[in-house]
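Handing you a structure now.
Removed: one protein chain of the complex. Kept in place: all other protein chains.
Order of writing sets the labels: A, B and C. Residues in every chain begin at 1.
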Amino acid sequence: MQHACDNWFVAFFEGALVLLIMVRIVKSMRGSIPFIRRIPGLNAIDEAIGRATEMGKPILMIPGILGLDIVSLQALNVFTHVTRTAARFATPIRMCVCDATLYTISQEVIQDAYQAEGKPELYDPDSVRFLSDQQFAFAASVAGLIQREQVAATFFLGSFFAESLIFAEVANSVGAIQVAGTVMTTQTPFFIAACDYVIIGDEFYAASAYLSKEPVATGSLVGQDYAKLLLTFFIVLGSIIYTVTGYAGGPQVPLIHELFADGGWTALLHSIRHLF
Amino acid sequence: MHNWEIAQGNSIWLALAGVLLVTFIVIGLLTKLPVTLRRPLLSFLVFVSGLFYALEYFLPTHMVLDHGVQVPENFLTDLIPNIINPLAQDLSALLFGLGLFSLMRIHFNNVVRQRSGWVNSLALLISTLSMMVFGFWSRANLHHPRWVDQVYHHLFDGVYQNMDAAMFSLIAFFILSASYRAFRIRSFEASILMTSALIVLLGLSFGGVITDKVPDYGLWSNFRIETWSSWILNIISSPGLRAIDFGVGLGGLAMGLRIWLGIEKGALFGD
Amino acid sequence: MKITDRTIGIIAVICLIPISFGAYLYYLRFGQNGLNIFLGGLVTLAVYSTLYRENPIYRFAEHIYLGLAAGYGVVIAWSEVLSTQWYDPIFKQHQWLWLWILPLAIMAYFVFSKKHSWISRIPLVILSGFAAGTIFQGFVSQYFPQIQDSFKSLRPTIYTLQNPDPTPAAHILSISGAINNAIFLITLTSVLTYFFFSFEHKTKAIRGYAQVGRWLMMIGFGAIFGSTIMTRFALLVDRMYFILIEWMHLGHPII
Partner (left out) sequence: MNNTTNNEMPLLEKLQKIDRRILYLILIIVIAIPTIWPINIPNAPLPMSRDLWNTINATPPNKIVLLSSTWTKNTRGENQGQMEAILNQLMSRHIRFAISTFDPRGSQVALNLVNSVAKKYGYVYGKNWVDFGYQPNGVNYVKGISVDLIQTVKRDAVLKKPLQDLPVMKGIRNADNIQIVVEISASSSQYYWIQFLKPGVKVGFACTSVMAPEAIPYYTSHQLAGILWGAKGAYDYEQLNVEHHTGDWGSGRQYMGPLSAAFGLVILSIFVGNLAMFLSRKRTRQ
């Protein structure tokens, strides 16, 4: 499915998902702030910053180990919140990034966060550090930094791979309180085993809506829920059709099966024509 | 891309001068830009660059012969490998200098001011420099002595690669201590986490030996431990992760949409 | 009885003398590759020393590692990206339009300017725009095949517990296969239910279903944990083999 014309049905379906999200964003911007359920991992963020403030030790933030993409931008959104809270209490921060483009934008974001809290004098350019763009060199350096500075709280949010457990266990060994979340489902179990609070799956994307209560993000979150509901509906519908027709593979494919693969649109048109 | 070429070899320097001149004019203008116009400018740029990929996906295609294979393309498809990907990669590579500069600055200051641990910083600077010198020297096409290759070989294969492998293998230690601490039957959740981890682990290792005498046909095969572990992986783990991934995918879609349309409040646009 | 960092450092420096002698012996006996193995063993031990505690030896090794990685990054950035995709097209094939990347790169360096640092956002929003734009195609090609694969029939085509022909080409669904499909669907939908944020889980049924989803998710996570252990330990075993057999020659090598 490299192009929309490979299967227009899928393109329209995606359009519908986008529309659902957009409608809710607009609704929310007009002032109907929706309900969001409690997400324990996100509540822990302020607690962790508070702990670091009490101990007078720095907090560490890592926005994943990939470059500038949707995931790391979302992580930076959360870190803006963290930095502003830390700035209020004058808690020192450390941010380690492993991509130069991400480093550039992180500098900007952190500086802005201090500015927004009215404490630009607290901003230290060396608090945001580019360490290495190589996975394990970065991990080695972060592990050293955690131990040397005895960080009190850590936030690992973004895309993580094998090195996730190195960060989490080393931070655990210095007694840091840890909040971690990753979109890489295969790394989530390691965070669950080693961290105090874990943000699972798309709770990660819910974070900015949850923390800032900002209308666009909140509306979008509700829209995502509706989109998810639509997906669930189709999965259930497909399974019902399979069950009714007793389909277990074979050449007599139900239409709904074809709809979601290349050539689905042609199959749909064909069967509509067949109907009349 | 033939029309991109210019005839005379020397005029490339002229072009470079021209580009730099335009750059300084543009940047000069940008510094005068009113603060209120910054965000619209940034949103516009995001929209345009995002629009490229969106159009490439949504516009209809026709079949084109490429490497002896018929592939569907529209007029934008060809630009991805030829222009957009190199552009993004070149830009990231040029920006690597920024990160390097910040790293070097911190450690250079450490050495100059003789802060504690300045010896380490010095070691860092020296190793960066030597990796660069020998890396470029041994890759250079011109004739170079054999020992240059050897030194690079020691730096890269002897030290760097082995450190990579050593760091990677540290994870095993951490798995042991994490599972010792976390896999306590404290809560129901912790118990099921532990049980399924143990079953899968056993199925992959000597668990197969324990139930080796159980026949691997018919209903008997249900009592083999590797059947259990692959059952958990296929019937529980895979749909569970898939459901999480659906949410993550939708979250990414929504976030991408918000960034593309410039309605995202947050990191990128500076508010 | 805490050994200070200074003591460790001094001991390490003194140890450098026998170590260099050892390296020379390795070189004499095994040649170039022998020296690599010697260096490899040394740095592996230096990295492992962090397991005891953060110490000067690890710190030194870490900085060398970081330095080598930075240098390697520069070499790669030039030789695998810039020289082939930027320098050569401009200066060898005279495609001078590639020069227009330069202004964008220069803008990024404004991040160090106090007053005009916002200019550095321009190249970054362009890169972010690309990332955002690919999401439409990426979402479709990643998730729609999975939606299709999630349709499961719950009606067996053959009413036996066991499938006589387990190949997919046989198109047979036994009773146990149907049960498996049902569990598959329950897991998928209940985990999805758990991740609804904006609907308050009001009724007991929905709350219970979401809770089941959370439990099933934990089983899934446990399975991932279990299946990852083997890879990680295999790496450690290989490293230990390297240290004990290839470096210290304590046993017979296999190849």
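Here is the rule we go by: contacts are C-beta pairs under 8 Å (C-beta built on N, C-alpha and C of every residue); 3 or more make two chains touch, one makes a residue touch a chain.
All figures in this text were calculated on a predicted structure; none of them were measured in a lab.
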{"item": "Among C:I17, C:A205 or C:L250, residue touching the chain not depicted", "value": "C:L250"}
{"item": "For chain B, the residues touching the chain missing from this view", "value": "66-69, 161-162, 164-165, 168, 172-173, 175-177, 179-181, 183-186, 194, 198, 201-202, 204-206, 208-209, 212, 216, 226, 230, 233-234, 237-238"}
{"item": "Missing-chain contacts mapped onto chain C", "value": "51-52, 80, 149, 167-169, 223-224, 227-231, 233-241, 244-245, 250-251, 254-255"}
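Everything below uses one rule, namely that only the chains that are shown with their structure count from here on.
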{"item": "Label of the chain whose CA centroid is most distant from the centroid of chain C", "value": "A"}
{"item": "Chain centre separation in whole Å, for chain C relative to chain A (CA means)", "value": "17"}
{"item": "Rounded Å distance, chain B centre to chain C centre (Cα mean)", "value": "9"}
{"item": "For chain A, residues that touch 2 or more chains besides their own", "value": "2-3, 11, 14, 70, 73, 101, 104-105, 108, 131-134, 137, 140, 162, 185-186, 188-190, 192-193, 200-202, 206, 221, 224, 228, 231"}
{"item": "Set of chain C residues in contact with two or more other chains", "value": "47, 50, 59, 62, 65-66, 68-70, 72-73, 108, 111, 118, 121, 123-124, 127-128, 131-132, 135-137, 139-140, 150, 185, 188-189, 192, 195, 217, 221-222, 224-225, 228, 232"}
{"item": "Touching residues on chain B, where the partner in the complex is chain A", "value": "56-61, 72, 74, 91-92, 95-100, 102-103, 106, 163-164, 167-168, 170-171, 174-175, 177-179, 181-183, 193, 197, 241, 244-248, 250-259, 263-268, 270"}
{"item": "Chain A-facing residues of chain C, complex", "value": "47, 50, 53-54, 58-59, 62, 65-66, 68-70, 72-73, 108, 111, 117-118, 120-121, 123-124, 127-128, 131-132, 135-137, 139-141, 144-145, 147-148, 150-155, 157, 168-169, 171-173, 177, 181, 185, 188-189, 192, 195-201, 217, 221-222, 224-225, 228, 232"}
{"item": "Complex interface listing, chain C residues touching chain B", "value": "32, 35-41, 43-44, 47-48, 50-51, 59-75, 77-79, 81-82, 85-86, 90-91, 93-111, 115-116, 118-119, 121-137, 139-140, 142-143, 146, 150, 161-162, 180, 183-185, 187-189, 191-192, 195, 213-230, 232-233, 235-236, 238-239, 242"}
